[in-house]
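The complex appears here without one of its protein chains, the remainder shown in place.
Now for chain A:
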Amino acid sequence: MSAVAVRLRSRRKGAGLGLVAWLLGIVFFLPIAWMALTSFHSEEDAATNPPSFAASLTLDGYREFFGAGGGASPWPALINSTVASVASTLFVLVLALPAAYALSIRPVKKWTDVLFFFLSTKMLPAVAGLLPLYLFAKNTDMLDNIWLLVILYTSMNLPIAVWMMHSFLAEIPVAIIEAARVDGAKLPTILTRVVAPIALPGIAATALICFIFSWNELLFARVLTGVVAETAPVFLTGFITSQGLFLAKVCAASLVISLPVLAAGFAAQDKLVQGLSLGAVK
């Protein structure tokens, strides 16, 4: 068979398979689309069987979620989540950037062992240290304190960040850094003025992925926070038992709380695999 005929055949088949891909994409997205549609329905229209696809749209679900009906306001939880995610991400970057420097640009002896130590901590399940952390927090009055979560989320994301940044920093030509050092620049200057600007896209992707994992976390937040430091996922657990007609409100809540993750995820799309595979896949 000639190469042209082969290509023609595969092109025709490609169109059919493209259709299958579209179909599967829509099937996977359908629950999210349905959630979005339901969030704009009234509670009466949301809870019908068969489903009312063409019911009139309203913002009542969102108003309810934001506390218009006298329920608890989600704002404290959203603010707590923002503090926990943003602060822990900043700490991660401050700790990971010098560490990655010492593992790639001017590597310490046995740098691969250190790198794999970081990775192995990621494989230690969260429940392994949960109880001592709880007892520690209780005895030091750190329970229900958002800064305890900040510390824990920093430790949760630091290995990922070190691995990702290690692979980004390894791509920087050593000559540039040597030149800066010859000019008398100290390490903080080298990191902030030379390394950070070059590795900026990689650092941004790392930050977004750390942000996502912190924002999503439930187990630590559920055990270690209560009324004051409650995060958005803990707020969502209030919807676990159904309370009459509340489907539109649940959908609105889920969507609003997922919005930052969806935004961060799509922004980091190209580097998402690398972060999730801890830098093993490029």
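Note that in this section contacts are C-beta pairs under 8 Å (C-beta built on N, C-alpha and C of every residue); 3 or more make two chains touch, one makes a residue touch a chain; residues count from 1.
Here is the rule we go by: contacts and distances are computed from a predicted model.
Per the UniProt record, the absent chain's protein name among "Twin-arginine translocation signal domain-containing protein", "Anti-anti-sigma factor", "Sugar ABC transporter permease" or "Acetolactate synthase" is "Sugar ABC transporter permease". Among A:A54, A:A175, A:V227 or A:I240, only A:I240 touches the chain that is left out of the view.
Which of A:A15, A:A54 or A:V227 touches the hidden chain is settled by the complete complex: it is A:A15. Not every partner is drawn; the one left out touches chain A at residues 1, 3, 6, 10, 14-15, 17-18, 20-22, 24-26, 28-29, 31-32, 34-35, 38, 46-51, 95-96, 98-99, 101-103, 106-136, 151-152, 154-155, 158-159, 162, 167, 170, 187, 212, 215-216, 218-219, 222-223, 232-233, 236-237, 239-240, 242, 247, 250-251, 253-255, 257-258, 261-262, 265-266, 269, 272-273, 276-278, 280-282.
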